[in-house]
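A single protein chain has been removed from this complex, and every other one stays in its place.
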Amino acid sequence: MKQLHFDYYMQITYAGCVSECHYTLKCIPADNIRQRLLGFSMEILPKNKWMEGVDSFGNAMVYGSIEKEQRDFSFHIQGDVEIDIREYETVKDDGEIFVYQYPYGLSTPGEELERFYQSLLGELNAKPDDYEKGVFLMHILYGNFIYEKEVTDVNTTAEEAWKLGKGVCQDYAHILIALCRRAGIPARYVSGMLIGEGYSHAWVEIYCDNHWFALDPTNNLIVEDSHIKIGVGRDAFDCQINRGIVMGGGSQTQNIRVCVEEKTEEIKT
Amino acid sequence: MYDLDLLEHTDTVNELLARYGVKFGIYKNNEFKEQLFPFDAIPRKIEKKEFDYLEKGLKQRVAALNLFLKDIYSKKEIVKDGIVPKDFIFASSGYMAECEGVTPIKGIYSHISGIDLVQGRDKQWYVLEDNLRVPSGASYPMIARELCRRSSPATFETNKLEDNRNYPKLLRQAMDYVNVGGHTVILTPGRYNAAYFEHSYLSEKTGAHLVTGAELKVEDDKLYYVSYDGKLERVGALYRRISDEYLDPMNFNPQSVIGIPHIFDVFRKGNVALINAPGNGIGDDKGIYYFVPKMIRYYLNEEPVLNNAPTYLPFYEEDMKYVLEHFDNLVLKDVAEAGGYGVVFGNSMTKEEKEKFITLLKKEPRRFIAQEVIDFMDIDILEGNETLPRKADLRAFVLMAEEPVVWKSGLTRFSRNPDSFIVNSSQGGGFKDTWVLSQ
Partner (left out) sequence: MGVISVDNADRLYWLGRYTERVYTTLRLYSKSFDIMIDEITDTYQAFCEMIDIPDIYGSKDKFRRNYPFDEANPDSIISNLLRAYDNAVELREEIGSEALSYVQLAIYSMNKAKISKAPLIEMQRAMDNILAFWGIADDSIDSREVRNMIKTGKRIERLDLYARLNMDRKDLVREVNRLAYRITVSGLSYKKENIKMLKELVEAPQIDYYKIVEMAETVL
């Protein structure tokens, strides 16, 4: 058992004035058998009355509309989670995994990725089970893809990133998802945070033997207790941490600050 | 040949149709134009007994399709029981994962269903396509009937038929049945939509306000209409004439400017009825069409009353074999396309085209269905003083309130081109009134 404290701050500044903005935030960490959400506080600016809900992938949502003139938008969430690495998420009903078995959206492969997949078939088939296959695909991807910022963007597909040969965590995740699904392993995209200071992070969960196992292809490791999971989806779009549309405003600059640290026992006096 | 007073008044009817602006919009060379929808005065007549049969079959079909949609977005028993392979659902663009676990008001998915049928030369009816998203066209025979009655009262004195001008009443009942409290409104993408006439006409006739996305807003998980003095009026049911994709830029296509941000979130909480429900695309998917008779047996434990056109799924090895052997006798349809597009006839391809197509078919078997070409029964149309035989289909409308009700009429569309089997109005062609005889 490990307790982590998280602090996530995001601010968007507009070049001009925005007259109307609509937002949906999927920024509240997941609360399940493996990761318990102990508590959190949140602030959204400009102040407005927000609504809450849960989407079809089980992600908590906070959403609303701001119909007054504004120059920036920000949200700040902080809280604590407890992670128990002995537990794994499972499903109540097999039907829940069907949506994670087919090419979809940004995780759709193309010809190049298919060719790569074909070249792996020999080794892949030698693996004893889906879990081993998933881990193998992660290692192979890690060895064949370069981490580089600002060469891809939020709309880059698995195929496009693969052709480029480089990208960020979102691209690693999309490619691994495409490969796993191609191999018949249900796989889903995970948005979240990583211990330390930095940005948001993304990784993959694969479903084998009735459990969801998390793999972090960007770091080539099996996720244990340094990752805080926020949302899941078929691709990044399904669990985008912040989505918004604005009227006017011109160009935008986005500033994200994420900090996750292990909680040390507070000494009670 | 036709002892019908109405035919002598064809010009009067057409003049009246023009007067009331019975048009549909099209884009030609990037310019928006309104075109009159050509009306042919020779009606399609359906005997009472025959329509009773159709009615029974249509109710059954729509009931099963509704159960199917409910099942797919919740328990998925039809998949788990192996009746429909999951590839046909979850890899289809018609399936919307966003609708998982969201049950529409009173469990109704398809409030307005448009079922396309054709009649073979053997008089047998076949269902060609189900339309469960935003089927259009009911307004045309409805206004045509009104104007035909004005032009030739004698015709309607001697022919006893079901009055089809009750469509707005049936539609209103279907909308009111699911209204959760508040106004009922019709959402249009705007006047440059092909079916704008219909949107505005149905609005006038049902008394439901016609609105655009910009006139609606979400607050406190409820949907409101904004009046000119700034007052918010709660909306309890929205008959939307825009597709799922454009309905809500926060949940679907973020580029949409005709939708309403967060409306899907309101729907998810059960605070507004969307007519038809989002996600219906999986029910009228061309690949799913093959399984409709199976779902009738599965959900209702009944034998299907209406037949599908004989259909093959190349996805199944056995069917692929048949399709390759009988390629020239079949029509092939791309399941992702609609509106008469993506339809090719095996015998109309050149050798190279055929080879190319077969390669694609083998690569993506799930993408296509193949059907026997039905020997249509032709219907006469008037051309000057002559009558000419043309291909025609029938779109029947089923409205779902407490029980499914079949509208006793329908849109009969014909192709102008004598060789064409494609009767879609977006590809030319005209329409007829559909008479259901009352005795």
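Labels A and B are assigned to the chains in the order they are written; within every chain, residues are numbered from 1.
One rule holds in what follows: contacts are C-beta pairs under 8 Å (C-beta built on N, C-alpha and C of every residue); 3 or more make two chains touch, one makes a residue touch a chain.
Model, not experiment: these values are computed from the prediction.
In the full complex, the chain left out of view touches B. Interface note for the absent chain: among B:Arg149, B:His209, B:Lys294 or B:Arg416, the touching residue is B:His209. If you put the hidden chain back, the residue from B:Arg150, B:Lys169 or B:Arg191 that touches it is B:Arg191. Residue B:Glu233 is the one among B:Asp5, B:Asp87 or B:Glu233 that touches the chain not shown.
What subunit B contributes to its contact with the hidden chain is residues 18-21, 183, 185, 191, 196, 200-201, 203-204, 207-212, 214-215, 225-228, 231, 233.
Simple rule for what comes next: only the chains that are shown with their structure count from here on.
Chain geometry summary: the mean Cα position of subunit A and that of subunit B are 39 Å apart.
Interface residues of subunit A facing subunit B in the complex, by the touch rule stated above, are 22, 24, 49, 51, 53, 55-57, 61, 63-65, 93-95, 98-99, 101-103, 234, 238, 243, 245. Of all the residues in subunit B, the ones that touch subunit A in their complex are 75-76, 79-80, 86-87, 89-91, 97-102, 217-221, 249-251, 254, 261-262, 265, 268-269.
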